[in-house]
Structure formats: structure tokens, C-alpha cells
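Please find one structure pasted underneath; my questions will follow.
The other protein chains are all here in position, but one chain of the complex has been omitted.
All chains are identified by letter, namely A, B and C, in their written order; residue positions are counted from 1 within each chain.
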Amino acid sequence: MAKPVISLDQVVIRFAGDSGDGMQLTGDRFTMDTASLGNDLSTLPSYPAEIRAPQGTLLGVSSFQLHFADHLIQTPGDAPDILVAMNPAALKANIRDLRRGATIIVDSDEFTTRNLTKVGYATNPLEDDSLDSYKVHAVALTSLTVAALSNLSLSRKEAERSKNMFALGLLSWMYHRPVEATENFLRAKFGKKPEILEANLLAYKTGWNYGETTEDFAVSYEIAPAKMPPGRYKNISGNVALAYGLVAASQQSDLTLFLGSYPITPASDILHELSKQKKFGVITFQAEDEIAAVGSALGASYGGSLGVTSTSGPGVALKGEMIGLGVMLELPLIIVDVQRGGPSTGLPTKTEQADLLQAMFGRNGESPAAVIAPATPSDCFDMAMEAVRIATTYRVPVFLMSDGYIANGSEPWRIPEVADLPDLHVEFAKTQEDFKPYLRDPKTLARPWAIPGTKGIEHRIGGVEKADVTGEISYDPANHDFMVRTRAAKVAGITVPEIIVDDPSGDAEVLLLGWGSTFGPISAAVETLRVNGEKIAQAHIRYINPFPKNLGSILEKYSKVIVPEMNLGQLAMLLRSQFLKDVIGYNMVRGLPFTTAEIVEAAMEVLHD
Amino acid sequence: MAKPVISLDQVVIRFAGDSGDGMQLTGDRFTMDTASLGNDLSTLPSYPAEIRAPQGTLLGVSSFQLHFADHLIQTPGDAPDILVAMNPAALKANIRDLRRGATIIVDSDEFTTRNLTKVGYATNPLEDDSLDSYKVHAVALTSLTVAALSNLSLSRKEAERSKNMFALGLLSWMYHRPVEATENFLRAKFGKKPEILEANLLAYKTGWNYGETTEDFAVSYEIAPAKMPPGRYKNISGNVALAYGLVAASQQSDLTLFLGSYPITPASDILHELSKQKKFGVITFQAEDEIAAVGSALGASYGGSLGVTSTSGPGVALKGEMIGLGVMLELPLIIVDVQRGGPSTGLPTKTEQADLLQAMFGRNGESPAAVIAPATPSDCFDMAMEAVRIATTYRVPVFLMSDGYIANGSEPWRIPEVADLPDLHVEFAKTQEDFKPYLRDPKTLARPWAIPGTKGIEHRIGGVEKADVTGEISYDPANHDFMVRTRAAKVAGITVPEIIVDDPSGDAEVLLLGWGSTFGPISAAVETLRVNGEKIAQAHIRYINPFPKNLGSILEKYSKVIVPEMNLGQLAMLLRSQFLKDVIGYNMVRGLPFTTAEIVEAAMEVLHD
Amino acid sequence: MTDVALTKKDFTSDQEVRWCPGCGDYSILSTMQSYLPELGIPRENIVFISGIGCSSRFPYYLNTFGMHSIHGRAPTIASGLAISRPDLTVFVITGDGDSLSIGGNHLIHTLRRNVELKILLFNNQIYGLTKGQYSPTSEQGKITKSTPLGSLDTPFNPISLALGAEASFVARTIDSDRKHLTETLRAATAHKGSALIEIYQNCPIFNDGAFDLVKDNETKAASLLQMVHGEPIKSSTHGLVHEGASLKVVELGSVSENDLVIHDAHNPDPAYAFALSRLTSMDHNHVPVGVFRDVVRPGYSSMVNNQISEIIAKQGAGDLNSLLTSGDTWVVA
Partner (left out) sequence: MTDVALTKKDFTSDQEVRWCPGCGDYSILSTMQSYLPELGIPRENIVFISGIGCSSRFPYYLNTFGMHSIHGRAPTIASGLAISRPDLTVFVITGDGDSLSIGGNHLIHTLRRNVELKILLFNNQIYGLTKGQYSPTSEQGKITKSTPLGSLDTPFNPISLALGAEASFVARTIDSDRKHLTETLRAATAHKGSALIEIYQNCPIFNDGAFDLVKDNETKAASLLQMVHGEPIKSSTHGLVHEGASLKVVELGSVSENDLVIHDAHNPDPAYAFALSRLTSMDHNHVPVGVFRDVVRPGYSSMVNNQISEIIAKQGAGDLNSLLTSGDTWVVA
């Protein structure tokens, strides 16, 4: 007789194991199957900076967290309801994040004395009472997998590699995930290696059946689909969404997309993704360094392409001088900064928001650039197109500030209709008499985009200060002052959408104001606060330079403004200096996104001090 | 019978000619002779970015302005009382700066139709009425010089080259400058070329005699020495003073001075000056680029030397990543930024203050560095020693923000007694058991300076986030947050002298607050304002990160604070965000220092609005 | 495309030239202005990109498209332009400091990739614009503003460096020799791929006479080893013979004409051109001029653009909608 089924409104699962155990893949698959069931979801991959940190050590632990629900959610979840731990290290590294009463599934085969001592377990937690406050399932994952594959001609080592699929199968059973998609995925991935494919399929099925049959698992769970606006969806990460946004922008503007990039975590996937898009005429140039990367992008822009460079903080620190040339030449240029933990090499695989002031001021002289920041993984698509709109309309470098959290994290994305995408066409300067390269459009203050190959407008530009209108070299003091102010005015005058405040009661006195990837945790916190009857307003800044026109009045409206940032208060500093408003910074610099609870707590303090 | 002598309290002279005419040398010599007479003085050299811009063109004009007086002065003067113009271009380029009634001495030989049309003079200004409001002396400088040298076996071209010495001689007669020093100088300079030496000496004498004898010059002038504190003085430029300060610091700390530098205007002279000081064990390394320059300096610091790198804004834009490593390694490092006009290549030979925010924020992640700025040419000596004190005491990168104005400008400097210089000795970590590279001094929060070659403290450091105390790699979230805040706290905790307010009446309501090279013009303006009975206070910020502890209370004390800056308000932005004070920016970005009149006017508006 | 042939005047901009009297840059400029019409390329399709330095002022004086960029980075900007705009003819103008000091890395990577750029390296063995510090090509022991006791660095040999970086075309010529400079420009522009031309350029202000040996009428004939493909490499007095992997300068007549090395600019092995390049480093009495190496290798931008057209030919042009809806998707009704 079938096992009972309990329905839940949401679940947070974390898969954890060695870097070698394939936890990212396992998590990805579970996410895909979950997405296809129509749950809303949010993910948080986490892996060590080393390619393969030493086996069985705390440092070597790689994990993937997935939050899915029958309603709209904002974050990967604070505390897992269920942890899959492939070895003692994975258990030890993650146990403190679990809520009491959570379920733990471990591979008991891995709990050998040797592995236990490696991570400093004096006694086996499966045997002592240390896990009493959790529901523990000790499953001999490894031996069960190996046994199941015994008929295949695989070495034990090879067989063991499939144990993540066993785990996936088991969890898929527990949460009623469909099997076909994963089976197809495996067929596609291992098509060329029938033995391995067999092994994975078998392990996956065995895991499923293990749940179905053994006493150990008494119940399974179902989570109804979330009510989401109708449309076609796909699960997407920030890096992929950003790459798609750039491709879309190039199509909508009929401009060749040129990416000049040098690999760096966590930005490399943008280079990888775009290098697959040559069909769209996309040119990807892996340069010798970050300076050459941005230089080539600027050269491409000069030639009439969409010049983009993608990097992370250390790369931006190298590009400053070239970006300054872009400011002087007044050409379109997009700098994607997928922020990571700093300073210096810092925490390369962790997230942070501490490059904001570098983007604003990391160049010599008065060197204004536009700065915008996506709020969620899927928002990277829209903001990439916005970056292109601003860069091409105003002929100015634009910083697109993503970060490791939304770059690698994913969420369901309602795929837009191509017909609904904005038209991004702009005009190049045409053949004309007496061409003036620095004669500006009175509305945008943009100078002509005058590309080589256009007869009759041959001209010379450069990094030395130039005379207004003619663009010739000028050392005239008054002209310099004028040009400095004009470049500043041009950026200050960029049209950006007004910022919307979410203040249902209309009489909240405290505003939670964020930027970039803190949108998720802040929104979740706001929901929680309101559920608890608190009055709180929320607004999110996606345009930082220039700020939305109505920002000042909004700051005035609220007696207290809390600004949570994964830095020491960089947006806060810009707000304080520009609006002289005593905003309250809430800052954590731990390489991790905020938890909902942290922000709720911070807000409560302000609400009730 | 001797000509009458009029005594003046101050004079502003400007020498102007082609880049090839040797105006800088002429100005330098006149300055030296003036200094030795005990006048107070201030100079402003100005030359084109080109080595030799085209002869006789406005662009090619090079000039040197000298202000000297029988009392203490603060600036090179707003408007020349006397202009020496070696050709029509020099006249045209400078005439608008003169005060009405000023004296003009021109080389009439150069006022040929060809030269006049070259610069767009329709008629000869010496013949039309355009100069009626000035006292004009048209002297056939060239032909007089050539005639005087006719006995020497020089080509006409060679002979002509000495005409600047004729001009110098004439002016030396007019203002009673001593001749010996200049003659000795010429002997030293041209000792190896007797013909040229002869020519210069002769031209110089001839110029002198010309003044003495011709009717054209009816009177001469004398300016009494200024009352200055007793001591030995020399006239010094900011770049030289800065180089001397570094040498002095290395002597006072017994640390080898290592300069890693890449030439760039207007910072190159620091490299040149220090490369002459090998006797002091100074190592100067001309690197392949700015990154290698700062990298080598950091490597030298790691080895226990005083690692310094000197550059200008574009160089700083390249050094950001390496400075970030310095922040992470917590080693002493000094970055000298001689600011010039920006952005990009900008105005390479002009002055500006627009690198302040780059110094503060031009790196990835939370990357705090100390920032200090000298106020005058001679202050560069003291602030260089301060930079060393801070860098070695706190083991942190320090930005020393000079600019083109004080770097090339000069003033009399009261040479300090070596005995009075501060002791800058610091301790290296000693051989010890169980060494902890990131165990901090509780007072300064500095980590040990643990140099290779010290037995028993072998250890590894790097740019990845490190664990508190041990310095080992750590990806622990809490540790990262702690280290980020600790690095910030260390810089915030640097001891800097309190800022002194000059407010004689004690009840001024308006404060003029400056930083860096604006000290001169602001002080001059304050004097003028007070002479006119205005109540105004003055304070000058030499320590920007951290600010002096008492700055906040001072800002509170004054209802209105005016902040003049040669940028769009960079210090103002820091003040506003940190103190939420609505300071009033007065900004000009013209590549030139403020004039006294400009600041007086700006202050008057605020005083009487 | 203009039908009427262009003239030197057409390529001369209205900008006042701003170099010191007697600067070698003048003759290079005027030779370039005279040469460009012969290319038969419309002005608007020619771009000069320079870095920073006296030499890098060059683009201002040519009535084509031009960019005076930042120090050392011209090859990066020019690469982005050439790769995205294969229809253009792109020159890079650079100095010995610009290209070999701060810009060294970009130069060698551009050469190995074989990006279709014609790179003119104005080698005056000094930093001119910053008023006379030694450069990576200054001879060891040079007294300059930054080395009052003499420089200590072994200089780069730009030709050797370029060959070590897989350059497909490398040549050397002299500012004042209009004819030879013109021939060299001709060969460089005919070459598909990166072409590096080292131009000995005199800086009368900070390094005057650096190249007198090859400029003075008394000495130049004997010191200049003329490299002409298919002909023996000779000066008026000397020739070359093989010695192991090296090349040795011998007096004409001391060996039979047939033993003299016949120049082979197309030798697939750069070892030959490299051996030639070492002559100036080994002794300072003989200077090979002309094309050291000129071999056929696909240009980078043509490869990049082929890769794109091939995939489009195979799979058709990309369709945005199918990209966005690719992979696992689901529909919410």
C-alpha cells in the first residue's frame, strides 16, 4: 500500500558534499525538475575557491541550496529544512545552518573513523546524541549505489561516482519530482559513454525505489505549483540572463556585440555564454589582460559595435585608466562588474557589494560614468538592455554592477516576447560638410557617434582635453572647466525611471532602501515584517548614477531609512553626501547574502527603538 | 648722474616667450637672486604639454611668474605688474592677465609681419593704440644681443639664444638683483663650453648696462627684504621638497628608501631628484609601467625597505589593484600622486585636485588607505615624513596628494635642523616561537613587520582573505567581516594632529576650509578679506583619511563653510557624507590655481548673501 | 570609393605639427603622407591609432580617422577595431617607451595573434615627451635624467623580441631615408596580418645622433646591411656568412660571393631572421635594414569573422526567440 503524502507550502533543501561529489550538478537537476513543476524557487550555489579542495575536508565542501514553494518567494531560504550530507565534512560544515527538527540524510558509508577524525569528530555523530534534535536518515548511499551497479563493468571508483544520482533519485521521490527530464538530461550528457549513462540512470532509479520501498522513509511530500503570471518560464542565473540581455540588445539595436574579456571568477560564465552565441554575430575576444579587454571593447565601440567588457572587482581596478579614456572620447562602453569578496583577491567565489565606490570614482580626474545594478538573477536581462540604452544614447561608459549571489543564483524567469523588447536603434553620424565631432545633441548632450568608414567626417580624437564642438586639443582653462562640467551634466541628465516605493499602509515611517542583489532578502524581510503587523516601506535603487529624480523626496518622506548593504556603507555614503539624510546603514561583509531574519531583526530594532 | 630708485613693497613679474626661449631658466635665476635678497616669494611656472610647440605660436608660449615682496606672501600673484614678452605670441597669450597700467617689455625685433599674422595680429600692437593702457618698452632684444656678441665666433642663431640672458640682465638692473650668483651659475652650467659661457655672460651684462644707460628706463626699483623667522633658507619646489622629505625620513628611520616609479608629468622630477641621492643608499627603479613600479615598491617594503612609488593620476588608475594587495598584506607603502588635469590624459602640465576620490576609493572591495596632502611647496617636505610615519607605524598604504601647482611652484623654505627632525624608527618582528603574522598591536592595530631573513618567523601571506592572528587563508564569513572592519578601524584610528582654526576675532560665522595646494590662494584671500574688515575664519585640512578628530566640532561651530577646490567638490562630498554638513563648494577646474580675487569674491557672496 | 586619385595634400590635416625643430618624426610624417595616396584606399577607411609620446601625436596630422589614445594601449584599441571592422586599414603609431615599456605585453600578444595592424615603432631610444629618461631600447650605461650614473638595463632588441613573439612580418628602416621607408611601408601594407616596422628616429633634443652611424654619409654605406629578398645581404664593404646557427659579418672579398648569405624573408623558420636581428646586439658597426621576415599566416580578424560566417552558414543566423526559449522551459497558463 502506498505511503502517505503530506503537502507543504515550501521547502528548503541543501545538497552538500565534496567538491568532487557533483553537488552542483545534483542541485541543478533538482532545480530544473522543480521549476518544471511550476514552483517558485531561488537557489544558492556555494563552492570553495580551489578547483578540488582536499577530499573529505571542511574546506572541500561544496553545497547547493534550493528554496521552492507554492507561492512567490524571494530568497534561497535562511535555514534548510533538509540537508543531504555526502560525508562527515559536509555534515559538520552545514549542521549549524539547519533549523532544529530539520531532516538530515547522510551517506553512512562515509562515516569512517578516518573521515570523522579528518574533520575533528571525536565520536560518530550518527551514534552519539549530538543529532538528537534532527530527523536523521543514515543511508548507505555508496554501497547501495555500488551494489546496484554491480552488473555493469565499472571499477568500484567509477561506480561510486554515481552516488549523487542515487541521492537525487531519493529526493526526487520524496518531493515527487518528475523523472523524465533528468533521464533525458543524463542521456544527452553521457550519450557518448553508454556505460556511465547506464550507471547514472540506474543509480537514479535505485535511489527513487529506495525511497519508495524502505521503511526508513515513511512519507513523501508534494508542493503545489505557485501562482505566477501566465507565460513561458525558464530557470535562469544572473550571468546567463545578463549574457542573453546583451545579445537581445545587440539584436534590438542592430549593432554587433563585441565582448572583450579576461576570465575571472565569478564573471567568466558571461564570456563562456557569449562565446556560444557566434550565430548572432557576437564577437568574443579573450584578451591578454583586463586592460586589453576593455581597450578592445572601446576600439570596437569606436568602430560602431556594442563594446562590452566583463570582469570582477580586481579587473575593474585595472581598467580605470581605459574607462577614463572612454569618458573623454564619449563613446558607448559597458563594464560588467560581477562583484566578489574583496579587497585584493579576497574571497573570489563569494558575493559582496563593495565595488560601488570604485565604479563611481576609480579613475583620475573628474571622470563620470553611469552606474546601474540589477536586483535579481532575471533582472540582469533587463538591466543589460538598460546598460546598452544608456551607453548608446549618451555615448558614455556604463557600469553594470552584478554580484556573485545573483550571478550564480537562479530563479524562474518569465521569458519576454521578442516583440515586446525595446527598440534600441541609434544613429551614426552621416557624411557631411565641416563635421564637428564634439557638437552635442542639445537634449542628451551626447556627441555624434562618428565611425570610421564614413566619408567626409574623418577626424581625430584622443585623451587630451578637447575643445567644445571641434574636439581639437585645447589647453584653454575656461574650455576645460566647461568640458568637465558638461561631461558631468551629461551623466547627471541621463533619463532613468522613477523609483517606486512599496508602502501599502501609506503611513509607514521607516523605509528599507536597498540596491542590487539585496532585493531578495529585503523583500522577504518586508513580507515577514508586515505579516507581523509592522508598518514598513520598501524601495529598491537600480539606477545609482544618476539616481532617480524622485529619490530625494522619498528620503524626505520617511523619518528613518535603513540601507542594508554587503559592504561598509557605500550607497549610504552617496545618499548622505547628496541628500544630507542621516540614513542608517545595516552592513554585513561576510561573503554571503543577507538572511531574511537578519534584516527583519535590524528593521525591528529601528522600528522599536 | 644715477637714475632715481623707487622702493616697492611687492612686484609680480612674468617672463613669457617660446618654449625654446629659455623662460623657465630665466625665471629660475631671477627667483634665486630674489630669494637670496631675503624677499618672500612664490612662483608659477607654466609650459605647454609639447616639448617644443611650434615657434611663435600661442600654443608654444612658455611662461614663468614670480611674486616677491618685503612681507610674507602666499601666492604667485593674480595679475603681473610687469610682463616680459619675447615675441608677439607671448604678448597676445598673456596680455589679458595684466593689470591696467602694468609695464610691458617686448623684443621689438620679433614683431615682424610674419610673426604678427601667425598669432592673428592684424596690425602691430606696438604701433596701434591697443597697448595704450600699459607702459610699453619696445627693446630690440635680439639685435642688441647679437650685436653685443659680434666679436665672438658664434653663428647668428647661436648668438640669438642668449637673448634671454639680456632680458634677465635688464630685469636684474631694474630690481637691483645681485649679479654674482647668476654669473657663477652660468660658469657652472656652461663651464665646458667657454664660447657659450662668454656669450651668456656678455648678454647678461649688456642687458644690465642697457637699463643703466638708456633713457628708455628712467627709474629702477628696490624691494626690502621680508621679515622672516631667523634661520637658513633656500628656495624650494614641491617636488624637490618631497624628495628631500623622503630622504630625510629614510635617514631618520634607518630604512633604505626604495622608489619604484615610471616617468609621468608632473611627477617625474621626484624620480630625477631621488636618482641623484644614491649616496644615501636610495634605490631608484624605473619600472616598465606603473604597476611594476608600485609592485616593486611593495616588494621592497616586504623586504624591510621604505617602499615608495611616485606618479600622477593616470598612473594611480593603474596601481589600484596592487595598492589593494598592500591593504591586504598590511605593509607600509607610499603612493605619491602629483595631480594634474584630468580625466584621461587631460591637461598633463596643468594642476588639479580631482584625484582625491580615486585615492579614497579606487580599488575593489573595502580597501582603506590613509590620505594626506601637503599645503605648499615646502610643506611637501614635512608631509613626506608624515607619510612615512603613518605607513611604517600602521603598516598601511598612504597616499600623498601633491599637485602640479605646488610640485613645480617654489617658495623660500626655512631649512630645518636635522637634530629637530622626528625619530621615525620602527621595529621589525624578531625571531620567536610560534610567530603570528596577523597578531596586532592593540594600540595601532598594526600587524608585525616581519621581513625575510629573520630566522624562525618564516610565514606565507597573500591577497586572499586571511584569518585573524594566524594570517592563514580563511573563507570564514565571520572572519571576513571582522577583518574588513579591522582594516577600516586601523586606518580610522591613525593619529593625526588636530586641525587649527585661524579665527582672530573669534566670532566669525563663515569658515574657508581648504585642502592641499589651495592653501596659498585661500590664505591670501583671507588676509584681503580681513583687511577689508570682513570676519572670516580659515582652516586647512592636510589629513583627509582619517580626518582630524576635531574637524566635526569645527564644522558645527560655523554656520557657513566654504570649500574651494580645483575639482567638482570631492572633499565637499566626503565632508557632507561624514558630517552631514551642508558645506558650500566653490569649484573651478581650469588647470590653474585659484586667484586671490576669485576666492575673495566667492567669500564675499557668502558673507553678504 | 573616390575615383579621382588622392594626393599628399588630401592626407594632410589642418593641424599645426608640434614637434621640435629637426625631429625625425617630421620626415616620417611627410613620407607617410606622400605614400598613402598610392594605397588607393579612401581616407575614411584608414585609421591611425597611437598611444602617448611625441611620436603618438602623429595621427593628428593625417586627414584620416585617428585616435590619440593612452600610453601603451594603442594595440588593444586597434585590435578591437580591426577585429570588428575588417573593412578598415588600421595603423598603430607608437614609441619605444609606448610599445616596449608600458605597452610591451599588448605588442607581443598582437603579434602572436597576427591581428591585421601595421605597427610603426618610432625608436629614438629615449622617452621624448617626458623630457629624456632612458627607454627599454636605450643602450646600457646611458646617462639620463633618471640615470645620472648610467642605466643598468640590457636593452630590448625590438626585432628579436617581435620574432620571439611569433611575428609574421618584421622590418627596420630609418626616418630620414624616404625611399627605404616608403618601400618598407609598401611591404608592410601588402602583408596580411601584423606588420611591425622599427623606425630609427632621431630625437635632436634628448638623444641626438643616436643613429649617426647609419645616417652620416661617411659611415652609412659601410654599416648598412641591405636586406633584399633573394639577394646577398651586403653593405658597401661587408657581407654575411653562416656560422653554426649564427650569422657572421665578413669583409667582402674575404669570402667568395657564393658563400654570402642570400636573404630569404619568407623562411618559415624565424631562427634565420632572429640570427639576423642579433647582429646589432652583437656588434654595433653593422645594421641590417629592410624586411627581416615576411611569412604568410592567416590574419586574426579574418579568422574571427570566418568562424562567425561559417557557423551561420551551417546553422543559420541566430534567432533571438529560440535563444531565449532554449533549454528546459515550462508554461504557466
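FYI, a residue touches a chain if its C-beta (ideal position, glycine included) is under 8 Å from a C-beta of that chain, and two chains touch if they have at least 3 such contacts.
Everything numeric here is computed off the predicted structure, so don't read it as measured data.
J.: Need the list of shown chains touched by the one chain that isn't shown.
T.: A, B, C
J.: Would you mind spotting which of B:Ile13, B:Met32 or B:Met401 touches the chain that isn't drawn?
T.: With B:Ile13, B:Met32 or B:Met401 as choices, the missing chain is touched by B:Met32.
J.: Based on the whole complex, identify which of B:Gly304, B:Gly346, B:Pro397 or B:Gly520 touches the chain you can't see.
T.: B:Gly304
J.: For the chain left out of this view, which of A:Met32, A:Ala53 or A:Ala603 touches it?
T.: A:Ala53
J.: Pick out which of C:Val47, C:Ala162, C:Leu185 or C:Val214 touches the chain that's been left out of the picture.
T.: Once the missing chain is taken into account, the touching residue is C:Ala162.
J.: Tell me which residue among A:Tyr204, A:Tyr262, A:Trp413 or A:Phe435 touches the hidden chain in the full complex.
T.: Spelled out, the listed residue whose C-beta touches the missing chain is A:Tyr262.
J.: Could you pull out which residues of chain B are in touch with the chain that's been left out?
T.: Counting over the whole complex, chain B touches the hidden chain at residues 32, 35-38, 181, 225, 228-235, 244, 247-248, 251, 256, 258, 260, 277-281, 283, 285, 287-289, 291-305, 307, 321-322, 324-325, 329, 415-416, 418, 452-464, 472-473.
J.: By the contact criterion defined above, which parts of chain A meet the unshown chain? Give residue numbers in ascending order.
T.: Against the left-out chain, chain A lists 50-55, 57, 59, 262-265, 268, 271-272, 275-276, 278, 284, 286, 288-290, 314, 344-345.
J.: So which bits of chain C touch the chain we can't see?
T.: 101-105, 108-109, 112-114, 136, 149-150, 152-157, 160-166, 242, 244-247, 267-272, 274-275, 278, 282, 297, 300, 303-304, 307, 311
In this section, only the chains that are shown with their structure count from here on.
J.: If you average the Cα atoms per chain, which one ends up farthest from chain C?
T.: It is A whose centre lies farthest from that of chain C.
J.: Count the C-beta contact pairs for A-C and for B-C, then tell me which is higher.
T.: If we tally the C-beta pairs in contact for A-C and B-C, the bigger total goes to A-C.
J.: Return the distance between the CA-based centres of chain A and chain B, expressed in whole Å.
T.: Here chain A and chain B have centroids separated by 46 Å.
J.: Mind checking the centre-to-centre distance between chain A and chain C? Centres are C-alpha means, answer in whole Å.
T.: Distance between chain centres, rounded to whole Å: 44 Å.
J.: In whole angstrom, how far does the Cα centroid of chain B sit from the Cα centroid of chain C?
T.: Between these chains, centre-to-centre, one finds 39 Å.
J.: Spell out, as numbers or ranges, the residues of chain C touching 2 or more other chains.
T.: Within chain C, the residues that touch at least two other chains are 52, 68, 70.
J.: Tell me, which residues of chain A touch at least two other chains?
T.: In chain A, residues 321, 324-325, 462-464 touch at least two other chains, as defined above.
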